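The structure appears below as structure tokens.
The excerpt is restricted to a subset of chains, each kept in its original location.
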Amino acid sequence: MPSIKSKHLIRIQDLTNDEIYAVLENAATFKEINERPIKKLPTLRGRTIINLFLEPSTRTRSSFELAEKRLSADSLNFSASSSATVKGESLLDTAETFDAMKVDMVVARHKYGGYCNILADHMDAKIVNGGDGIHQHPTQTLLDLFTIYEHFGRIEGLTVGIVGDIYHSRVAGSLAPALASLGATPIFIAPPAYQPDVPEELGAQVAYTLDEVLPELDVVNLLRIQGERAQGLYVPSLREYSALYGMNSHRMNNLMKKDAIILHPGPMNRGVEVTAEVIADPRMLVLDQVNAGVAVRMAVMYMMLGGDGDVE
Amino acid sequence: MPSIKSKHLIRIQDLTNDEIYAVLENAATFKEINERPIKKLPTLRGRTIINLFLEPSTRTRSSFELAEKRLSADSLNFSASSSATVKGESLLDTAETFDAMKVDMVVARHKYGGYCNILADHMDAKIVNGGDGIHQHPTQTLLDLFTIYEHFGRIEGLTVGIVGDIYHSRVAGSLAPALASLGATPIFIAPPAYQPDVPEELGAQVAYTLDEVLPELDVVNLLRIQGERAQGLYVPSLREYSALYGMNSHRMNNLMKKDAIILHPGPMNRGVEVTAEVIADPRMLVLDQVNAGVAVRMAVMYMMLGGDGDVE
């Protein structure tokens, strides 16, 4: 069984390129298992995994939970409503408490970017970042990479546009460096207010209009316009955003490469960053991404917790 | 293993009479298994079932959840508090997301009557209606039928009074047509404002006072007075309702047949539709219904998901 050297998966940089490809390969096997009537492996029987989601999440949490159950782990959910965990002061106590309960892994989502590192500093348990603040979302990156790799058979050499509010996106913060490290070319496509301060640190090029670079893109990754995290840094209106950066039939059919693909981390704002026509097009792979999500999370947990035996 | 032909169980009419009797027969076996110390079958190991309850529910949700766990399925809960699922716009995306995660079955409760049909139209997963708006609640009907059949050894030929707010009841909307189809005689007993617009479409006769028909009834099914769904269509007062339609010792001992039984979908409003004395009487079978609920839900899921092997 190939394993992951880093104890935690907090940043995508915790994985080497070889480990990323090993995750993708294992995920392909898990994806196939997820097609079976009996989607169940005994691999993580008796391991305890806590889903500590202190920010609301539907698809990410359920994706992790399904992955855990299909690997036979014992999983426990914690949400923001559980009062003792939300008081900032007791973050440390919460971490030490779960550790004393002999939890093997914590999947954590929190609006504060350094949350997972604090957990990692104070716990024996392994930490998987389920999306922290505006920094990183490594399993989202892995499912994006899986979807790209599955479609093109390669990642190297591809040009990947990441369109939208890069500044506030935990998706972009993980994906761009991974793409750059694997030999692809990430381009941030956004108005200046949505661009990160130092894009080159993330290994990305920068463009200010979508139409200018769309013809070069192999992958168009549309970010969700996230009002809740933007804190006032907006383009003048959603209508203007949509006109300049939204993916619509015109752009898809006239400007985009015929064999390019479109990704979106979901949930989509129909009519803002993407139109219903684009969603219905076979080149829009948002559901393949969701499907890949369960598989890559199974692969990550399998490789990090060192389950017994082979994946069959 | 007998199976159910319809892919989904949204309306009770999705089942043929033969299938209804097959559910009752399997449920009898599951009921007996539920009496054992070890209430567990490997039948649905590796199947994924989502409980998507967008309306609060205590007993129905826990009944389904127990049924799923006792059949060894992997089950996930979704409630209204999970914000992404409650926005009306994302209903479709939620359905497609769960489908992409390779969910085998969705048990859904929603205040909107057509919710399950929308899910069915957009999902590969099988849909079980856990009670939708004011229309249907097919597994409640199956547990009512089980309780009647277990007590009388037959359903055909029985006269079943359904007492209360028929208009707003999802219980009555499923039960009456099933009874009619199985050769029983359902009678809606309610003031005019609580009667449905076209009772004969549901296969039911109509009566406006309880005392008038009580002596003919084999089964008295008391509906819960549901303030939350009634939206102003009330009888003048709860006291008056209770006086005219409530089940009390006087009615039970003097007007009701000696060997009739009393049902209630729960939770009961003591002192409104039923008095404490009636609840304590052995002819009140509300707890038998709860017990039957887990068993018929096990039977339905077993038959719909085509578990391997026999029930032992």
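Note that the chains are named A and B in the order they appear, and that numbering of residues resets to 1 at the start of each chain.
Rule of thumb we're sticking to: contacts are C-beta pairs under 8 Å (C-beta built on N, C-alpha and C of every residue); 3 or more make two chains touch, one makes a residue touch a chain.
Keep in mind that what you see is a predicted model, and the values were worked out from it rather than measured.
Enquirer: With 2 chains shown in place, count up the copies in the whole assembly for me.
Expert: Every protein chain is the same sequence, and there are 3 of them overall.
Going forward, only the chains that are shown with their structure count from here on.
Enquirer: With chain centres defined as C-alpha means, what is the inter-centre distance between subunit A and subunit B in Å?
Expert: 41
Enquirer: Could you pull out which subunit A residues touch subunit B in their complex?
Expert: Contacts found on subunit A: 34-40, 56-59, 62-63, 65-66, 69-70, 81, 266-268, 270, 287-288, 290-291, 293-294.
Enquirer: Within the complex, which stretch of subunit B touches subunit A?
Expert: 45-48, 50, 74, 76, 78, 81-85, 89-90, 93-94, 96-102, 104, 306
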